[in-house]
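Every protein chain of the complex appears in place save one, which is left out.
Labels run A, B and C following the written order; every chain starts at residue 1.
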Amino acid sequence: MAQEGQQHPLNVYYRIWALLFVLSFFSYMVDYINVQGPLRWTLILVFMFLKAGFIIAIFMHMKWERLALKGAILLPPIFIGVLIWLMAIEGEHTWLTRIEFFGESTFVPQEVHH
Amino acid sequence: MSEAAATNAEVLPDGARGVVRDFSSDMQSFHVPWGKAMMWIFLLSDTFIFSCFLVGYMHVRMAATDPWPYPSEVFALSFGGDPIPLILIAIMTFILITSSGTMALAVNMGYRKDRKKTFWLMVATALLGASFVGMQAFEWTKLIVEEGVRPWGNPMGAAQFGSAFFMITGFHGMHVSAGVIYLLVVANRVRNGFYEKRGGNYEIVEIAGLYWHFVDLVWVFIFAFFYLW
Amino acid sequence: MPMAVVLILLVVGSIVFHFLSPWYFTPLASNWSQIDATIDLTFWVTGFVFVAVNLFMAYAVVKYRAKEGSRAKYDPENKKLETWLTILTSVGVAAMLAPGLFVWGEFVNVPEDAMEIEANGQQWYWSYRLPGADGEFGNVKAEIITNDNPFGMDPDDPLGRDDVLIMSPEVHLPINVPVKVNLRSKDVLHDFAVAQFRVKMDLVPGMETYLWFTPTVLGTYEVLCEELCGIAHHTMRGAVVVDTQEDFDAWVASNPTYAETQSVAAGNAAVGAAQYAVCAACHGQQGEGLLALNSPKIAGQEAWYLKRQLKNYQSGLRGAHEDDIYGKQMAPMAATLANDAAINNVIAHIETFPDNPGAVTIDGDVSNGQRIYNVCAYCHGKDAEGIEAINAPRMAGMTDWYLERQLQNFRSGVRGSHPQDFYGKQMGFMGRTLHDDKAIADVVAYIGTLPQR
Partner (left out) sequence: MAYVSIADRDHTIEHHDPQTFITKYVYSQDHKVIAIQYGVLAILIGLVGMLLSSTFRLQLGFPDTFDFINPENYYQFVTVHGMIMVIYLLTALFLGGFGNYLIPLQLGSRDMVFPFMNMLSVWVYFLSVIILVASFFVPGGATGAGWTLYPPQAISPGTPGVEWGIVLMLLSLAVFIVAFTMGGLNYVTTVLQARCKGMTLMRMPLSIWGIFMATILGLLAFPALLVSAIMMLLDKLIGTSFFMPAMMAAGEVTEYGGGSPVLFQHLFWFFGHPEVYIVALPAFGIVSDLLATHARKNIFGYRMMVWAIIAIGGLSFIVWAHHMYVSGMNPYFGFFFATTTLIIAVPTAIKVYNWVLTLWQGNIHLRVPMLFAIAFIFTFTHGGLTGLFLGNVTIDLPLSDTYFVVAHFHMVMGVSPVLVVFGAIYHWYPKMTGRMYNETLGKWHFWLTFLGTYSLYLPMHYIGFLGVPRRYFAMGDTDFMPDSAITLNASMTISALIIAASQSIFIYNMIASLKNGKPSGPNPWKATSLEWQTPDTPPKHGNWGHHLPVVHRWAYDYSVPGQADDFTPQTVPAEDVPVGREHGVEH
């Protein structure tokens, strides 16, 4: 199959296409109706991963590739996961020492003008 | 392209056994053309690039003691009335998704050897991409001229806001622009039958498509982490 | 055959070298005997592996080297053997790791009763801060650092008023008291390291790091900067003096608090004029200097530098070396200045003098001098105007024959060899890179050509 390349009924694409629009709209709404706190994060991440998932799986045809290729491409980013995890801790750590020894920032933000 | 691919037409096992089978086979491990395999590996490498950019952004943002400007205000846009948060970004997002759709269709048409449709769909994709870059340019100028955001500082808060914004969106914008050129080149060759001479093989369209979808993919993350956080 | 012999010799040689060589860790002077213990353990494990692996290899090379009609044995693999080796190795690794992590836990968690000090790093010297009576440090900001507020103390922070500021690379510590050293850098990365204490940690600008130890032996220990921090990295030295509690308290009392540094009376030029009469005899009425009496021009030299040198003469950091003929002459003169106030007054008076460039008396290869000066410029400035924050005095428009003599003194150690003259020692390092009198003359000649501002 791989030889004739990836051929799939068009309406698969149409459906995903629509779906992406909806999801983007939702994630936009998260900001528009100004959800805050943990819920905001959950929603943002959920919509983000759904969108990313569909693009990779359908538009980039990963769904129809063989498991070998899937694994080879999707596993290495685990290392990035470790980096993100540790860098988040590190950022927090740096921030703490700053607050403790240099005190709160004295920056006075300006209003955004349109 | 690779005849090797054409030779093993026998049905392959799936799942874990498939993986073992593929990696223990001779000649080739992935049942995809070379160009596609290479593009996938390149995209993996590129993923690491963008991830590092975003990790850097996350770190400086978390470490910043100065207040972080509130994106949904900074990027709000007002048409006469009171400003609508992130509206331009939303539009850009929809444009990019649309372009992904047209691209996906182009790939499909390519495999159907429908050169005309493929060509026009690819051109449409490129145009959408170009308009995305255009809007980005508009967004940048607005930010620089009206909000006074500079790479080295801004009136609303931590200097890293501008630094990270211009760097990340700039790098993404360069990817889009490169993609537009790439698409147009391939589209043109589809039109003038360049690939017919090479055994009417249109994987190249899918390869270009992979790149384009990746650019869209990156935007999904930028949108979430930079604009919505 | 030679290969095998050599391998054996190298293994044996390495062991012999390890046990016989006089070069090993300096005697421990802190509580961190656990670190040394971990190192010994690691030596035994790794040493065993090193010997075993290589002797086995040497044996194989002898036994199985190609001979007429010999043939290798074909054995692709041996699960059992490989598993065993893996397990053994894992055991060895675990044996080294476990104590390591344990000791690290000790290092990360500072004991509650630890006293706190702060070490400041800056290109290329150390200074320190003690929390003072309230036991708390005031906030500091790099943005507000100036020559008058070198620590960047936040003037509005009440906690900072009583912080004791030590503007010297030498700090004192009481013996047998655990001390947490907070580390702060004003510019680039540095690293606070004392070989005898075993522990070290980087100083990172924009954040605060720490290490802790308990000094256990009285004495003076050299502080080294062990993170590349620019061209004078290797000259960034300091000292930790481990005192008895009494001596320590006395030393603390002898240093000013932040509040005190803010309230020093400015020098009074009029009063200073009287004291200057003594100096005038040699340095001239206008401080223009006098070759005949070997007295350099002092008019126009920065106040902070004059002050430091006068104090150095007083405390014997300078002018004490037996070959420092002229320094010996200056020392008693400096002694006539009773106290800081007196010094400030004289300097205030000197600052009133007109500042005309000193005469050019040295000629040398200016272009070569310029090449050499590239290095000097890092501290003294492109135009030799001097940079207080780097402790580098002005040289442009000053007395060239004097510069020449001082460079010679620095090179020969006549100046800058006193253990407490840290800045002099720095210059000594640089002076020694000028290999002959010609080099000195050349660079001095070049400095003579620099515009004075």
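FYI, a residue touches a chain if its C-beta (ideal position, glycine included) is under 8 Å from a C-beta of that chain, and two chains touch if they have at least 3 such contacts.
Since this is a predicted model, take the numbers as computed values, not measurements.
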### Query
Which shown chains does the hidden chain touch?
A, B, C
#### Entry: Among A:20, A:43 or A:87, residue touching the chain not depicted
A:87
### Message
Tell me which of C:161, C:233 or C:311 is the one touching the absent chain.
### Response
C:233
## Note on the structure
Per the whole complex, from C:159, C:175 or C:189 the residue touching the absent chain is C:189
### Task
Touching the absent chain in the whole complex: find that residue among A:53, A:76 or A:103.
A:76
### Message
Residue by residue, what part of chain A touches the chain that was omitted?
### Response
76, 79, 82-83, 86-87, 89-91, 93-94
### Query
When the complex is taken as a whole, what residues of chain B touch the one chain not shown?
1-4, 23-30, 34-35, 37-38, 41-42, 44-46, 48-49, 51-53, 55-56, 59-60, 63-66, 151-152, 158-160, 162-164, 167, 171, 204, 207
## Note on the structure
Residues on chain C facing the left-out chain by the touch rule are 3, 6-7, 10, 14, 17, 21-26, 32, 34-35, 38-39, 42, 46, 49-50, 53-54, 56-57, 60-61, 63-66, 69-78, 81-82, 85-86, 89-90, 93, 96-97, 99-101, 103-105, 107-108, 122-124, 141-145, 183, 185-189, 191, 193, 195-196, 198-207, 209, 222, 224-235, 237, 372, 374-375, 378, 387-390, 425, 428-430, 432-433, 435, 439
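Criterion: only the chains that are shown with their structure count from here on.
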### chain B-chain C separation of Cα centroids, rounded to whole Å
52
## Note on the structure
Whole-angstrom distance, CA centroid of chain A to CA centroid of chain B, is 13
## Note on the structure
Whole-angstrom distance, CA centroid of chain A to CA centroid of chain C, is 48
## Note on the structure
Multi-chain contacts in chain A, i.e. residues touching at least two other chains, fall at 94, 98, 102
### Task
At least two other chains touched by the same residue of chain C: list those residues.
none
### Contacting residues of chain A [partner chain B, same complex]
2-8, 10, 13, 16-17, 20-21, 24, 27-28, 30-32, 34, 40, 44-45, 47-48, 51-52, 55-56, 58-61, 65-69, 71-73, 76-77, 80, 83-84, 87-88, 90-92, 94-95, 98-99, 102, 104-105, 107, 109-110, 112-114
### Summary
Within the complex, chain C is touched by chain A residues 94, 97-98, 100-103
### Task
Enumerate the contact residues on chain C facing chain A in the complex.
137, 139-141, 154, 157, 182, 184, 206-209
